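For reference, the structure I am asking about is given below.
One protein chain omitted, others in place.
Lettered A, B and C in written order, each chain numbered from 1.
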């Protein structure tokens, strides 16, 4: 079973803000976005969650372990330190995709992302502690087999980026359409997915699909736990096992 | 003409560092990466350049206006404040893609990205000020027509992300294979490309290609100047004209 | 009663690092120090604690509410993101000063602050949850009566700074020598003190002492609670009462 608690963070009315009264310097927007993401990483991550930068103005997080008060504090902390505010919506589901659908609707119900009067929605609910289980969160941590030897040291930086990007896009679509899983690029040659419980052969099929579709060879470490951090740390160890044993899929 | 000065920033031996002696907490890696990107944005951006996060461990920048001493100072500033170091290589070309090929080779010539003894390469040369011209840098700033109305407010956050991501991937491939241009997702529904000089009909063709290939409707503002910041700011104003006039391509 | 849990954060071997192999750029040291302080503020503060920047290379925190594992995680997070490491020692006492004496000794017992081989001491213990009480932490939040009208808008910036600094220094010595309390300047015209339980007349005496000694007129809001954040937030509300009621000492 999985019981993934997904939170959508959406910057309120961000698009219009970036061009009002005139377009703002791109360097400042990039700095603002990446620091906001870094702060959410710390705020969510130090409570056991994972945040993905996604589009930066809309960020998706796995927040099992965070309570309603934690999310409220995060919203307040951003308001206190940034020129923009955040809407925050949380939903839970046996598939991550369904949880995100529900979380997104909770925000959309309050108005458009570019609605001037919609500010700081705080919607949805976190899982009560008595309903939390040992395997609520399943994390699959993928990377590219010998990315440095095959790509970084051989191709130019944009071609390498393109290859990895295509492998990631293929994996993202496959996990989403086949299993309602959500995969995110997290830098380097790494993709982290929050998924329902999948079998080893399903992971093999995903990896073969990406190989055939995008000619990128992946390996994956998988684990489950009460929080994304705990499941993710075990998944990293499992991925180290792939490297040590020359295997493609490892569970921890 | 264009004369794009491209710099590759590569974190030295980053992959091994992230798992030594054991895998490091993902939250800390994400924070490190996004703050390093934010710092480079400021350091490069306040001298007129643009940095793109690309893979985070390999970042690509348009650095016209920066001199060799600026790049050396950036390398030093990162060494003084982060647990990792940066290799920095710069090349110039009439096409951005060729410049990046050359910059990448300059780094690769000194050893692998995962070579323990290769640290802080500082290679290549910036353009001497007497050779800089008014139209050295061409910037095309794309976004999705009514992304909020069509996607953000209508679909769930992952589907929106997927749509925008596919449009971006299609555009990136098109500009790269047809014109040796480099396009980068910069958050929200925005893509910024550093390109050779292209005609209005070439931009129309690119936009039609993405429409046909990925079913995403783009618009673009284009400008050129001595630096990415100056060209980019004018491109943003041109994009505002697209919105105001309901047009697809505007030059400033 | 008070039962203040005090933590000392000391950067390991920092002095030598700042000049090895050559003196590092002051701008980078200032950035490193202030961002490390900001990160500790978040890491400690979001768990209910208060950190004071003190000397920046030695920071003092009130950490009631943090457990041993939290402090270990903070130490790890700094190691993962900075070029320096932290030693962390925690002690508890009925007076804040005694707690800090004990915490300091725990670090000193492991070697000099400039000992190359002493790294990442993690010493002392946090209070077990069954021993925590409603009034473990007493916080007194002082500011200067009409600092803006009397100083900021009237004197030059250095004279204002000097006045406030002298008032702060006088208060700091008084609370330390009379009551074993620890007071810290926190910016603007604000001083926050962690203190034993004091009476209204003792606060009046402190304020009169500073008036006589440094010719600075203070007011103070006081509260107690299980954590510095909770006590401190109530103390801020009490200080608002001073402003509203034109009083000198208010308890919440």
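One rule holds in what follows: a residue touches a chain if its C-beta (ideal position, glycine included) is under 8 Å from a C-beta of that chain, and two chains touch if they have at least 3 such contacts.
What you see is a predicted model; the values in this text were computed from it and never measured.
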Which of C:76, C:135, C:165 or C:217 contacts the chain that the document leaves out: C:165
Touch list for subunit C against the chain that is not drawn: 8, 10, 14-15, 18-19, 22-23, 25-31, 33-35, 37-38, 41-42, 44-46, 50-51, 53-58, 60, 97, 100-101, 103-105, 108, 112-114, 147-149, 152-158, 160-162, 164-166, 169, 172-173, 176, 182, 186-189, 192, 229, 232-233, 236-237, 239-240
Residue numbers in subunit B that touch the chain omitted from display: 39, 42-43, 46, 73, 77
Subunit A residues touching the omitted chain (full complex): 24-25, 27-29, 31-32, 35, 76-77, 79-83
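Criterion: only the chains that are shown with their structure count from here on.
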Residue-number overlap at the subunit A/subunit B interface, same or different (half cut): same
Distance from the mean Cα position of subunit C to that of subunit B, given in whole angstrom: 43
Rounded Å distance, subunit A centre to subunit B centre (Cα mean): 22
Interface hub residues of subunit B, defined as touching at least two other chains: 25, 27-29, 31, 35
